[in-house]
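Only a single protein chain was left out; the remaining protein chains are all shown in position.
So, chain A:
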């Protein structure tokens, strides 16, 4: 079954990455088809595995500050900054809706 335009639009919002062209959409369709092969495997009673190290304890370290004070270093790689802040465009504006966005999905 084909992925609906609503889902594609939703994915573009979540990923903040666009499909770019029909090939991008086709790529997703193929990826889903490929992944569907998992259905053939019987996993009854099998627990999901997060990590191969699951039998070991995750450990904590002491809550001591051992490094830091590298503000200048970290700011060096940012394009837009003011004093010690990274500068972002206004944040409370949602991504334009499908109809208003430049996206291949409009033609679907």
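Quick note on the criterion: contacts are C-beta pairs under 8 Å (C-beta built on N, C-alpha and C of every residue); 3 or more make two chains touch, one makes a residue touch a chain; residues count from 1.
In this section, contacts and distances are computed from a predicted model.
*Asks:* Under which of the names "GATA amidotransferase", "AP-4 complex subunit epsilon", "Very-long-chain enoyl-CoA reductase-like isoform X2" or "Centromere protein L" is the non-displayed chain listed in UniProt?
*Replies:* In UniProt, the chain that is not shown appears as "GATA amidotransferase".
*Asks:* Tell me where the left-out chain touches chain A, residue by residue.
*Replies:* With respect to the unshown chain, the touching residues of chain A are 3, 7, 10-12, 14-20, 23-24, 27-28, 30-32, 34-35, 37-41, 43, 46-53, 56, 58-59, 61, 70, 73-74, 76-80, 86, 88-91, 93-96.
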